[in-house]
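A protein chain is absent from this complex, but the other protein chains hold their places.
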Amino acid sequence: MKMELTISTDAIDEAALAKRREMGDGMGAVICFLGVVRGSEGDAPITAIDYEAHEQMARHQFGLIFDAIEKRWPVESVRLIHRIGVVPVNEPSLWVEVVAPHRPEAFDACQFLIDEMKKKVPIWKKPLSV
Amino acid sequence: MKMELTISTDAIDEAALAKRREMGDGMGAVICFLGVVRGSEGDAPITAIDYEAHEQMARHQFGLIFDAIEKRWPVESVRLIHRIGVVPVNEPSLWVEVVAPHRPEAFDACQFLIDEMKKKVPIWKKPLSV
Amino acid sequence: MIIAVQFWSYFADFAGCKKTEIEIENGTTLAKLHERVCEQFPKLAEAKNSTLKAVGVNYQDDDFVLSDGDEVSFFPPVQGG
Partner (left out) sequence: MIIAVQFWSYFADFAGCKKTEIEIENGTTLAKLHERVCEQFPKLAEAKNSTLKAVGVNYQDDDFVLSDGDEVSFFPPVQGG
């Protein structure tokens, strides 16, 4: 399984990511998920979220999750970008792509990846307001 | 709920679609699904699939599915493109995007949409080989 | 009255045409029309149990009563995606 992980303060460029995709002839399903910063946390309006990562550990934990996916589903590739630092409202903090032969495993692997990330990958949010 | 449906012989331009996305401040999840033509049908290698649609009925049936989504989930927008005519191997025939406040409803609505499409929308495939 | 009938996907190959017209009596149901079609196009009879039936843009049940001007479609299981 091809794996690509980026943890960076750069904005996520969906169009560029789509162009760089390479997939084999046997692959029939691509799923992309974007997690986008919403304009409120709880009831309070915010302008951005400041993401902090324990980067070295985050990379390791993402790697463990990718390995678990590779064991469980016939996924050809996973690409994941988590933006850190200040991410303004309406911009994505997370981009995940899973390429697989069929839709069910693409959906299952993508949801598994995000669920596991939310349990294990050491990244935290601090909401910012004006 | 905003709905955008395209049934066309034009190639699907993901980058352009991503750029045209508009989403409200309360939206935190975007899911895009691509269905891509694979290099074989059953055991036989193919070069493309020729998609035929009963277009008027397909539009109506997609509309019924979109209405069902709107009633069931707080989805802000659904965009769907089904390419028809000859779609070469490795190119997408289907692109679906769902924008919602949170991930669970985005995933559920997207899977519901594709499941219902595969039951009800009158589009058929004819595999082509050299 | 005359009903316009369309065949889609490989049903058009089975029937040897994409469209035809069939004359029916008032009160004819979709099931009855389907039987008439199967008599006229024997290869469609072989696929009878997996046939989907629509009137205009909507699926309809066997007991749907046809009216003048209805356009009926017969087709195999759909395969979008």
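Each chain gets a letter, A, B and C, in the order it is written, and its residues are counted from 1.
Note that contacts are C-beta pairs under 8 Å (C-beta built on N, C-alpha and C of every residue); 3 or more make two chains touch, one makes a residue touch a chain.
A quick note: this is a predicted structure, and the numbers were derived from the prediction, not measured.
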Result, missing-chain neighbours among shown chains, is A
Touch as defined at the start, partner being the missing chain; which of A:Glu4, A:Glu22 or A:Glu52 qualifies?
A:Glu52
Which residue of A:Ile46, A:Ile69, A:Val89 or A:Ile114 touches the chain not shown here:
A:Ile114
Where does subunit A touch the missing chain, residue by residue?
35, 51-54, 56-61, 82, 93-94, 114, 117-126
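In this section, only the chains that are shown with their structure count from here on.
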Which chains does subunit A share as contact partners with subunit C?
B
Length of the line joining the C-alpha centres of subunit A and subunit B, rounded to whole Å
22
When centres are defined as mean Cα positions, the distance from subunit B to subunit C in whole Å is 27
Residues of subunit C whose C-beta touches two or more other chains:
81
Hunt down the residues of subunit A that sit against at least two other chains at once, touch-wise.
103
